[in-house]
Structures are given as structure tokens and as C-alpha cells.
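Removed: one protein chain of the complex. Kept in place: all other protein chains.
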Amino acid sequence: MADHVHETKMDGSAVSTWSKKSIRHRTWMAFVYTVLILGGIIIMIPLYWTLSTAVKELDQALAFPPVWIPNPIVLGNFVEALKAMDFLNQLKNTGIITFFGILGQLISSSLAAYGFARFRFPGRHVLFIIALSTMMLPFHVTIIPRFIMFQKLGWLDTFLPLIVPSLFADALYLFLMRQFIMTIPVEMDEAARIDGCSFFQTFYRIILPMSKPALGIVAVFTFLSRWKDFMGPLIYISSQRNYTLALGLNALRHDFFVEWNLLMAATTIVMLPPVIIFFLAQRHFIQGVVVTGLKG
Amino acid sequence: MKKWLVLLVVVCLLVTGMALSLSGSAAPKKVQLRWYLRWDNARLNNVAQPIKEEYEKLNPNVEIIIENISNSNEYHMKLQTMLVANAAPDVIYPATHQAYVLAANKQIIDLMPFVKKDKIDLNVYIPEVLELYKYNKTMLYGLPIDTAAFVIFYNKDMFDAAGVPYPTDDMNWEDFIELGKKLVKDTDGDGKIDQWAFHFDTNTVWQVILYQMTGELLFDDLYNPKKFLLTNKNQIEALQFCADLIHKHKLTISPAQRGNIGDMFMSGQAAMNIIGHWRVPTYNASVKFNWDVAALPQAGKVRANRGDGSCFSITKSSKNPQAAWEFVKFLAGPNAPGVRKLLALGQMVPSQEALTKDELYLKTPGQRLINKPAFLVGRENMMTVYQPFTTWYSEAETAMRAAFVPLWEGQATAEQVVKALAPQMEALIAGK
Partner (left out) sequence: MKKLSVMRRKEIVAGFLFIMPWLLGFLAFTLGPLIASFIISLHKWDLLNAPRFIGLQNYRVMLRDPNFWNSLRVTAIYSFSRLPLTLTLSLSIAILLNQKIRCLGLFRTVYYLPTVLPLVASSMLWMWIFNPQYGILNYLIWKYFKVQGPAWLGDERFILPAFILMSLWWIGSNMLVYLGGLQGIPTELYEAAEIDGAGMFARFRHITLPMISPVLFYNIITTLINSFETFTQVYVMAGDIPRRNAQFYIMNLYNNAFRFYKMGYASALAWAFFLVLMVFTLLIFKSSSAWVYYEGTVKGGEKNG
């Protein structure tokens, strides 16, 4: 999204004769900033509260009235929290699931999107409508047969139930990729075909490199959805060595009766990776939300 | 491209993880036994870990893999999933009623053949306790490890500060209330009460009080329930008495007001806690004040306490039942090293009669000397808080807990909540 914004007002309209309305405009802008900053503070307070509790001694964490600025700052809480939740192993597990999820989505959604965008075959329209409608279908509806299927396959308590379904194109990403591929001029394909490229080579050499922005969006959103997933691991994963971070954090809740400082330290640790990725790839996130919103 | 940066980060995470996992899994030629526990961190570190080390030292060809879920509900749910997936750990630690359901579903194995082969003398176990781990009177599906008797843990420093005498082993509930009232205080004078008499786990304690007061369990028969007895007038009164501890006598705050502080005694907000031996290692490890225990108060002259507890069982999916049995025997057999180790670490009230008189239990060396006989008070009248022993127990429990919420919050009387609950229980009995 372009950052240059039209000068607009409450209704979004442009301010035309701005010298006359200067005072009104300034009051208005003061109001805008006040509300935005206040709102921002309200949004950030829970995060500050988490972080500050995470570095408090237990006495201060359980103090009334609450202590806003921890003293002393106990970084050892993080060490204890890491130890209690078997962090490295859970990070590895979450990483594996996420990695294959991203890889699978990138490949499958771009392939299928190319199919829908460029080929004419019977039933294409109907199939695409079906794909779109599955976006509205929560996976909870099919959760029981899936569970039974994975049980019969002997996949329970492995990562397979979490990885294999995400190797197949998700409707949302399929849609996003297709819309993007449609903006690539067909002449590019045709030129490649005349040069002797097969369909797949055309896809690989022309479409894929040109779809990078859309692939970026798919990657970050898959990362997020895989990393955040809770119900999936909750149902399919049972032994502790296979826990993901989300499961580990949830289990920790029962390990401490009163040590909310340690719980908040663990919470902070689990929140950190997505926040880092978010800051690194902010553009993709924001663009992804806007694009899916505008096209949906 | 930032996208590549993102991928790079993910790949880095992955590679580090894999490297770590590889370095951790060298030479797996030993017999691996998965040991599935539901303990908190203090017990995991101070009890489970030393036992694992000791057993591995004695049996160099065996590797014990500890798996732990500290919440009893989730423990059982995960276990179910693993059993369905045929990927359950070898040795598990179910509570009495859970073990029964597992045995009824044939998900844990009969230990009788092993017992006979190794000529284990089952008479060392308290007979009433051993009975709780038998299916159809013949199948023994677990070796009992403990009884989960309730006692009063009390904060000596708080009692001293308030100038109140310590609780004694011969108190009844009226004494408890009188004592408790003197401990409810606003210590810093800001107008808010910040010290309460006791931490009240409303999930389990009431069943024991009920049994003390009425001599009846919740259902007419432990194994084959046909009638829900909580609708009886005397049971309703007893239940109301429990709620009155919170809302009439104001000895403590309700579960809702407590929020997610799981132990007010530990956080220094309550002078007492009614709970069992499983808190001993926890308090030993992480409580700074002086504390001791006293027997659970009695109702009038009637004493009673829990006979249920936990056992070690072997799952059907175990690939090494023989090796698993050896470990179970080490953990819970007659005067077994594991039992002694558990005792030496301050864990548990033994299910073996002889051990309750052992110095190791009564005066555990190197541990805070506490009033251990308090845990044995009420043994003449054993009961189980898990009612009934059927496959629909977990549904009954869920319904019961949900129905009692307004009671514990002071929004309804015992009579009202029981009335609302009764049809659900009858439907469960009828098997709808």
C-alpha cells in the first residue's frame, strides 16, 4: 500500500480551501492525534503489562496495587521459563511444522492458481466457485473424520496430520495467487511457449518469478497460521516430546500455581518469534490483509 | 527482498533445532520405557528425576523417558488419544477412577500374571485400597502407590502473628471455623481483606466432608450406580455447609474471586490449605515460611478420609510389558526401592501398611519434620471422592462441576443446584 495519503477529513473528503478552515482543521487534527495515541497506548498496555510482569520478582507480581516499573529486573525468570517448558525442542517442532507448511503452500497454491488462471478445462468455473466456498468452511466441521482417518493411518502423535493437509493448496492462498497471476500479461506465457517451453517450464520460468510479491504474502500468512495453530496440535499431538510452543505454553499454565511472573516470561518468549517476523516482513502482512480484503 | 529474509530466519530456526535434536539422540539401543506422569515441576525435578536416575543406574540397559502433564483432566484426555492411536506410554499413573475406566475398556493390562509369577505378596497393601484397583474382583490393573488423604497445611508464621494456636489433629469442623475466623484479616489496613483462613479447592474436598457428615457416597453403589443420593436432605445440608465456609463464615474467597491463583496458601494469602501429600515436595521446594500439617477436621465424632489415590499401570500399547512390569515393581512393589525413594523424597502417603509405621515415612531424613501421622487419621473410614466408577464418570464430573459453580459463587443454594443437576445424573444412570 502506498503511504501517501490524500488529505482528507472525517468523511474521507479532501480539504480544498485550507487557509480558511485552518483553525478548524488544526483542532480536528489535534483530535485525530489524541484519539490515535490514546488508542495506541490502550493497545500496548497489555503487552507492557506482560513484559513487566515477566521480569518481576514474585512478590511484586502479586502486589496490590500493581507495581508498574519492576524493581529489581529479574531476567532469570526467562531462563527458568525456558527450562520449564523444554523450549528448544518445542521450537524445533513448531519450526518443522511451519517450514513444511510454508513450503507446501508456496508450491501447491501457485501451481493450482496457475491452473485456474491460465487453462480452460471443463468444470473450471464450478471448481473455482467450490474452492472459494471452502474459504467459508471452518475445519472444525471435518475435524472428527480427519482425526479418525489419521488414527487409522497411524499418524496420531506425529507431525504428519499437521503437515500433510497443509501441503495442499488452501483456498485463500489459491484465490490470492490466481488473482495475481491474472494480472500477468498472457503474452508472456505465449512468448515462452513459442520459445519451446512446456507448460511447467512456463510456470517455473515466467509465472513463478513474477509472482514473488504474492508468494511473499502467502509465506507470511502461512507462517502465522501454522505458528499460531493450537487446536490442531491439541488434538493430534499427545506426547510431550512432540509438543509445539503453543501446546507447551498451555501445559505450563498448570505447572505453576502462583508464579505468574514465570508464566508471563514464557508467554513473552512464545510471542517473540511472530513479532520478529512481523517487523521483518511488515509490508507483506499489511499488503496481504488489504489485498485479501479488497478482493474478497 | 524481505521475503527471503523471512525464509532465511525460518530456515535458521529449523537448522538450529535439527542440530540440537541430532546431538541429543545418540545411540538409542537401550530398552526405552515411557513413563507418563502428572506432577508439577517441583515433584518432577525432586521426585521423578532422581527415581529415573536411580533406576537407570540399577538397570543400565533401560532408559526411562519422563512425560508429564500436570493437569489431571488434560492428562487423562491425552492418554485417551494416545491409547486410541496405539501410541501410549508404557507406564502410566492414573488416578483410581481413571484406572478403572481404562481397565473396563481393556486399555491397561492385567498385572495378576506378573504378580503370581514373581510371587508378590499382595497382603502388604491395605486391603480396602487394593480393592479399588481390581476389575471384576479378579483383574488387578495397577499397583497402588498412595492414598490421597487430605490434611490441613498451615502457615505457622501467620498463626504466630495472629496469636492463634495451631490446628490440632482432633478438631471438628466447628473448631475449624472458629479458628479460621481469627485469621481473616486486613493486614495493611487499606480496607481490603488480604489474608484469608484457607485455600478451598472446591473440586474435591466437599465429597469427603459429605461422607463424614452423612456416611453416604454420592451414588448408592460404587461400581453399579442406580441412584443419585445427593438429592437426600442430609447430603444437601452437608453440601450447603461446604458452601457456607465461603459465603456465610467468610473464611475464604470463592474460586472466581481467586482468579487464576491456584494456591493461596503458597502465595501467602491464606493461613491454611486443605490438600494432600502431593503438595509436600512443592512446599518444600518453594515456600519460604514455616509450615506444618494437622489432620482433616472431623464431623462430630466421625472421621473419614480418602482411600483413593494413584497407581502405576501398564498400557496395552506397551511394546515391553515385561520391562514395564519390572519398573512398576520397582516403583510400587512391596517395600520396593522406588517406594522407599518416593518416601525419602517426601512424596506420598504409602498404601502399604508396614511403611506407614516406617521411620522413613514418619521422620523423613533431611526434610522438614512435619506431623506425618496426620495423613493417616481417618483411615478407619476410607472413601473415594471419585464417584462413580463407570465409563460415564467424566461426563458426570463435568456436569457436576458446571452445576456447582453458582453454589461456590454464593449465587444459589445447595438445594437449587442439586435440583438442577439431578435430571442430568438420572439421564446418565439410565444411559440415555
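All chains are identified by letter, namely A and B, in their written order; residue positions are counted from 1 within each chain.
The rule we apply is simple: a residue touches a chain if its C-beta (ideal position, glycine included) is under 8 Å from a C-beta of that chain, and two chains touch if they have at least 3 such contacts.
This structure is a prediction, so every number in the text was calculated from the model and none was measured.
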For this session: Check the options B:229, B:261, B:285 or B:344 and report the residue that touches the missing chain.
Result: B:261
Exercise. Any idea which of B:41, B:80 or B:384 touches the chain not displayed?
Worked result: B:80
Seminar exercise, completed: Of the candidates A:192, A:219 or A:249, the residue in contact with the absent chain is A:249
For this session: Kindly note down the residues of chain A that lie in touch with the hidden chain.
Result: 1-3, 5-14, 16, 28-29, 32-33, 35-36, 39-40, 43-47, 49-50, 53, 61-66, 107-109, 111-112, 114-116, 118-122, 124, 127, 130-131, 134, 136-138, 140-149, 151, 165, 167-169, 171, 174, 180, 183, 199, 203, 212-214, 216, 224, 227-228, 230-231, 234-235, 245-246, 249-250, 253, 260, 263-264, 266-267, 270-271, 274-275, 277-279, 282-283, 285-287, 289-296
For this session: With the missing chain put back, which residues of chain B would touch it? List them for me.
Result: 1, 71, 73, 77, 80-81, 84, 105, 107, 192, 254-261, 394-395, 398, 401-402, 405-406, 409, 411, 432
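Basically, only the chains that are shown with their structure count from here on.
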Exercise. Using mean CA coordinates as chain centres, what's the chain A-chain B distance in Å?
Worked result: 40
Exercise. Can you list the residues on chain A that touch chain B in the complex?
Worked result: 58, 62, 64, 84, 88-89, 91-93, 95-96, 98-99, 102, 151, 154, 156-157, 212, 215-216, 219-220, 223, 235, 238-241, 251, 253-258, 260, 273, 276-277, 280-281, 283-284
Seminar exercise, completed: chain A partner, complex, touching residues on chain B are 1-3, 5-7, 9-11, 13-14, 16-18, 20-21, 34, 40-41, 65, 67-71, 74, 78-79, 81-82, 84-87, 89, 192, 194, 260-263, 266-267, 282
